[in-house]
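Notes follow the structure.
The other protein chains are all here in position, but one chain of the complex has been omitted.
Going by the order they are written in, the chains are A, B and C; count residues from 1 in each one.
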Amino acid sequence: MIAYIARRLLTMAGTLLIISALVFVIIKLPPGDFLTNQIAELRSQGGEAAATKAAFLIKQYGLDLPVWKQYLVWIGVWPGPNGFSGLLQGDWGWSFEFDRPVNEVVGDTLWLTLLVNIAVLIFVHVVSIPIAIFSAVRQYSWGDYLATFIGYIGLAMPNFLLALILLYYTNRWFGISIGGLYDPQYANAPWSWNKVVSLGQHLIVPTLVIGLSGTAAMIRRMRANLLDELSKQYYVTAKAKGVPPTKALLKYPFRMALNPFVADIGNILPHLVSGSILVSLVLSLPTVGPILLGALRSQDQFLAAFILMFVAILTVIGMLISDLLLAWLDPRIRLGAR
Amino acid sequence: MGVSGPALLAVSDLAVNFASHGTTTRALDGVSFTIPRGRTVALVGESGSGKSVTAQAILRILPKAATIAGGSIVFQETQDGEAVDITRLDPSGRQMLGLRGGSIAMIFQEPMSSLSPLHTVGDQVTEAYLLHKGGSRAEARRAAEAVFARVGLPDPARVFVTYPFELSGGMRQRAMIAMALICQPALLIADEPTTALDVTTQAQILELIKDLQAETGMSVLLITHDLGVVANMADEVVVMYRGRIVESGEREAIFRDPQHAYLKALMRAVPRFDMEPGERLTPLREIATADLIAAAPITVGPTPKGPVLDVTGISKVFTLRAGWFSGNLRQVRAVSDVNLTLMPGTTLGLVGESGCGKTTVSKMIMRALKPDEGRIRFDDGTGLRDVQSLEGEDLLRYRRAVQFIFQDPFSSLNPRMTVYQLLTEPLRIHEQISEAEKFAKAKMLIEMVGLDKRHLRRYPHSFSGGQRQRLGIARALALSPKVLLCDEPVSALDVSVQAQILNLLKDLQAALGLSYLFVSHNLAVVDYIADTIAVMCRGHIVEQAPKALLFRNPVHPYTQALLAAVPDPDLDHPLDFDTLRTGRFSDPTAWPHPFGLGNDRPSQMEEIEPDHWVRTTTSERAAA
Amino acid sequence: MTRVLNRRELLLQAGATLAVLPLATRALADIALQEAPLFAEQVAAGKLPPIAQRLPKQPFVSDLAANGRVIGKPGGSMTTLIAKLRDVRYLSANAYTRLVGYTDKLVLRPDILSALDNEGNRVFTLRLREGHRWSDGYPFTAEDFRYYWEDIVNNKQLSPAGVPTYMLADGKPPTFEVLDEHTVRYTWATPNPLFLPTMAAPQDPFIYRPAHFLRNYHGKYADKDKLDQLVAKAKVRSWAPLHNRMDSMLENSNPELPTLFPWRAVPASSGARIVFERNPYFHRIDTAGQQLPYVDQVLADVASASLFAAKSNAGEVDFLARGLVMNDIPVLKQGEGAQGYKTLLWRLARGSEVALYPNLTTVDPVWRQLNRDVRFRRALSLAIDRHTINNALLFGLGQEGNNTVREGSALFEPSYRSKWAQHDSAAAAKLLDDVGLAKGSGGIRNLPDGRPAEIVVEVDGDTGLAVDTLELITEFWREVGLKLFIKPQDRTILRNRAYEGQTVMVASQGLDNAIPTAGMVPGELAPVHQDNLAWPRWGQYVETKGTSGEPVDMPEAKKLLEAYTAWLRSTDSAQQAAAWHAMLALHADNQWIIGTVAGALQPIVLRDGLANLPAEALYSWAPTSLLGIYRIDEIFWDRQDRRIAKAP
């Protein structure tokens, strides 16, 4: 067990190393970089002094180095202008856009991202699992068709527009302030019950919009998995034992059908981040999505790279957790059934 | 009806319909029979005859597409208790739930897939107890452990916390039985309870069921296609054919005086040990191709003087990863030091239980696997040549000369090809002949296996299992091979079809001078078709002899056990449960001296009489 | 407006003193100072000195009544929106607190300074207000100027690029003298007309810095061990980047940095809402003796720009201009009644909303020759039906014509706008025939080398208006046998392509400053900046002092350059105006930049109850510095209920 985890951690480190290189290359792919663009911009506005300052940062962050050196400096295995100071040393870099260290920029938003994603995850599961079970048990019934249809509508709707429309009508009908995760008045206020309520209200639209597309996919997969399991002999055995139908369903085929989802925990995350970027952008949510998008567009490289790495690390950890969870849930894997 | 009091279960005029794609087919049609208290009723029939549907109807666990269209199933648990008509109950109502698993329990064919792999054996077994008897978990556990002990599971406490896949097949089936028995049901439905098991295990399970029945007085509805099992187990027999009962009655009556043409045919189609030399099985429908085969213009090249196939000392070790979390690699010796010789025009039967290495041997001969040691030589009339060293043209020639017949007739034919394409595929690979010649050949081949030439344009999906297996044989013959490797070619087929195929193979051999390596777990089948038989266990050949010698004088304890375990459809040859009870016959280290293997003790084949070889341990011999 | 401008001309004459207007010189004793309610408690508690001690001896007294405004009441908070955290830097434009700055009539006058003496644009003597303090209460003195000049500009580590260009006259820096604690002087050998306009430009160059604060991070002053510690903590290489980081006068990103603005950022704001609080030491008061600004708090909520209109429509904003565009007007108007706000519609002071820049320095020889043919450019201009564009895109409210200065500028003349700008397809076709572009197959003309005349117009991808305009122009040009292809580009890429001479024509905004005074720099009109997409390589040549690009080689363009040089050498505003007129006339005649329609509307959302913002005015980056010259510190809540700052 420990040996297994150690082996996994080792491959994880390797994977992350490759991902880090990939991330860096992707970010460096578009021509130009933040500061050079910034300098040109400032100069054209007559901001001579600010331009000088930006030129300063280029040296400071080694943006004049060749790309491969910049990469090595970034991950912290090559001395940069300030000596060894990279990811490995816990230095996440500097955001040019925000003119603050990356950790300060991202810090607030990370847990809000997590919050939104958890809300979405809960929504997706709470909604789709019962529907999927219903659809599978009542295969080809009207209810099944209806559930599938509604799910697909969610999948088919371009969610950024749906977000915009819902945004408008929740404001109009329920007076929920437009955008953000709570009313602006709570922005600098300490946590209070009202702030939590405001947060809850503001979570409705994003959860619904981000969750809808995931729900359809989840229903579809869960239904297919369950249908597979429903025809298995062990389910007949359970029924033949006299186990009541609902209990039999939940204890045996459902449990089994869950396994692929557990196996997929790690992979959900990048999808959620992707899905939430657009919606967060429309709804102006303080999550990493829009920051990432902004950073990628303005080539704020350390910020973008860090967020991508962060997601990748979460994914890889998620994969490990899902493997361990799967082993815990499925004795065949734990005990090595052939 | 029994003379004194009502039967435990009375099925009368039961009809079940299956709806599929808008059409309704009748799966059961007017089925009536009774299960008297304390007795075993066997439901016999080939696949698709409606045996399992009957059982499912009794438990009301029919698939969604099925509906009970008429008739009644009256169940009366105690003599003077209330009788209920099961067909009128709500399938998921309280009363039915109470019957299911409580009063009527069921065990299934596949002990692996019938148990959930995610739950411990104990969990699954106590579930029924908790549902029907109530009580605490501790009580349930005690009950479970007691019943484990009763079904012969060693160390009940440990079994309680193991998962099904950690047990061997026999153990799993015992666990299944324990699960069925924990509530002391009045009726046990056993749906092909031993079909997936090795013969030796089968015998043990059968005995167990018998013992338990005697102990508890429960009734058993035994569903099987194996007349041998029926002869050994049943008190009464119900024979089904296509959803209808064609004959039923007491065991004696059925076996000694079969009346219905179908039952008679079935009896004649089962290979038995006591068949006369040269006696032919009579399938339900004989394939009338003998003339065609005889007339077949198949050219056979020069016949080798010695063996056509010579296998010397081959061994194969597989490396397996033990589990997910352990980095440990396990080495499994699948085949060790196997020697075989196949003489031209004869059949060598390779017998053994599942996992004994027989398939690995056949794969190595086909060059689908590479032996770690030893060599395989082949003679196409030009002298023996090492198969492993063949390259290019020679290899292609070898591939032509040695053909393979698979066990699963469904997976062995490419569903996207027509029969014509299938049969001519080998020709396309190996021969440059015109389309007309190909057609002529395909026509000849398909007629040779008793199918119509019009079938050439069809796709495999339109054929039944037996027909597909015939197509497989036809394809194997396309290149006029010298050797056919038959890997369990009939084990997936019903007896009547099995007889067809076996006869066909025999006829082909007689006409074409083919040599067969016939791999099977069924001794009776091997007995019918083979000339020489090699018995394999745990990768070793333990005994090898011409079949007459082997059956007359089995020397090796494993061979003896194997022979004793085959249920004969003959009331005069009941199973000898005593020989099988020890259960140590498949463990080479437990074999009595001088046969015991293990601890890397060198062993060798010893000729105890002409052509009769038995594996013995060298050191013991030398010492003696 | 023109009347006032004439007086400013006088003010800027050499030898004049830019002094506080008469009213401000009135004895301070006449005005009874009033404490703002927000500070009353702190003053009472002794945490803050009383108002008299916080204000300069001679504060800037704003005569609201003279400006058509009313004296307000202090208090309340004002919510506005920013799209990105970084946009807090626009506060320095909007708050417009300058050494010298424009009034809303574009008169240049001292603001932070009490007076400024200008001798022939060569010698500038700057007089500070005695007793003026930074927002942390520390005195604002000549030392702060010296610190900037000696320790920042002339420090190689902090300013590797050396002295900024506006501080150079003929390439030479000034001599800097501290005359006394409140007086500094910059002296150039030759006139430097750039100096004053730059002080008043939307991007404040900040030639003074809070020395007392920044000294702690300067290698020359700070205790080395302490500084090393700070440097290590900030994970920077040396003190210089640390100093840079702390010194964010423009970016406004360091709340610790003392400021002279009407509001100062409150530290520890979250990323979603930046809170600005009134600066207790701000130097302006009204005639009633109340310290400005009136509004206690400015709350800048961060929201994506696409939601600005929606949030305004939902009544979540008190005050918003930047980020709203003309297309938002219907939505903004729609919400007015229900949400209690008004949408002010100001005019954008831009030369042309969308202008075409035929690249005179493009590398394609055929196009280069064609673009340089004035007949071709005139034909392009004549072929455009500006009226249709106006109707389709600007509700018919725009001004059709060339890319030139607008009414409201003293330099405006109708001919600058109308020359070669009347829609006349026949004349355009004739000109094109004259150029030698014969019609080929499908009615499309052929270039001299046989290629079809397909003009690829590249456009900054973010500007929807430009693309729409081009779609219309495509139709107009097709009538005269020219094919237009619109190619949206990323701004950065577009710029780089232009610098390399790869663009043939670009569509972009026209003149940034369309209401200039003669004293403002006519740089946008002259081939001196590579950003001008009509001649990027000429501009490059000037900007790089000849190391790259190419010298101006067209006689008309040389005239532009001469006029520009004349302006640079000018010592009085008549000379400056002459230079401007010469350049404007050249532009109108030569159509180097082909204008379309100007005068888009800038919607400004203003909550009912907020007073003192004009109902109509001009809006631009330069010279109005967004809302800067309209003095947003004078906005106040005229309704009592609004004046109470909203509880957080």
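The working rule: a residue touches a chain if its C-beta (ideal position, glycine included) is under 8 Å from a C-beta of that chain, and two chains touch if they have at least 3 such contacts.
What we mean here is this: contacts and distances are computed from a predicted model.
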Q) Quick one: the chain not pictured, UniProt calls it what, "Peptide ABC transporter permease", "1,2-phenylacetyl-CoA epoxidase subunit A", "Probable oxaloacetate decarboxylase gamma chain" or "Protocatechuate 4,5-dioxygenase subunit beta"? A) "Peptide ABC transporter permease"
Q | Neighbouring displayed chains - absent chain, whole complex | A | A, B, C
Q. Taking the entire complex into account, which one of C:36, C:285, C:310 or C:382 touches the absent chain?
A. C:310
Q | Residue among B:60, B:377 or B:400 touching the omitted chain | A | B:400
Q. From the list B:242, B:280 or B:573, which touches the chain that is not on show?
A. B:242
Q: Name, in rising order, the residues on chain A that touch the hidden chain in the full complex.
A: 15, 18-19, 22-23, 26-27, 29-31, 145, 152-153, 155-158, 160-161, 164-165, 168, 220, 266-267, 270-271, 273-274, 277-278, 281-282, 292-293, 296-297, 304, 308, 311-312, 315-316, 319
Q: Spell out the interface residues on chain B facing the chain that's missing from view.
A: 1-5, 21, 34, 36-39, 235-236, 241-242, 244-254, 256-257, 259-262, 265, 284-285, 366, 368, 395-396, 399-400, 403-404, 406-408, 411-418, 425-426, 429-430, 455, 457-459, 461-464, 467, 475
Q) Can you list where chain C touches the absent chain? A) 306, 309-310, 313, 327-331, 333-334, 388, 391-393, 395-396, 461-462, 464, 467-468, 471-472, 474-475, 486-490, 493-494, 497, 502
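Everything that follows uses one rule, which is that only the chains that are shown with their structure count from here on.
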**Q.** Chain ID, smallest distance between chain and overall C-alpha centroids
**A.** A
Q: For chain B and chain C, let me know how many angstrom lie between their CA-based centres, rounded off.
A: 90
Q | Separation of chain A from chain B, taking each centre as the mean of its C-alpha atoms, in whole Å | A | 52
Q: Mind checking the centre-to-centre distance between chain A and chain C? Centres are C-alpha means, answer in whole Å.
A: 40
Q | chain C residues touching chain A - in the complex, by the definition given at the top | A | 79, 84-86, 159-161, 164-166, 198, 201-203, 205-206, 235-237, 240-241, 244-245, 248, 250-251, 253, 268-273, 275, 299, 301-304, 306-307, 310-311, 314, 316, 492-493, 495-496, 529, 531, 621, 646-648
Q: Please give the residue numbers of chain A that touch chain C in the complex, ascending.
A: 31-32, 37, 40, 43-50, 52-53, 55-57, 60, 81-82, 85, 91, 97-101, 105, 108-109, 167-168, 171, 177-180, 184-189, 281-282, 284, 286, 290, 294
Q) Residues of chain B touching chain A in their complex? A) 59, 61, 92, 97-102, 105-106, 108, 110, 113-120, 124, 127-128, 131-132, 163, 165-166, 176, 179, 320-327
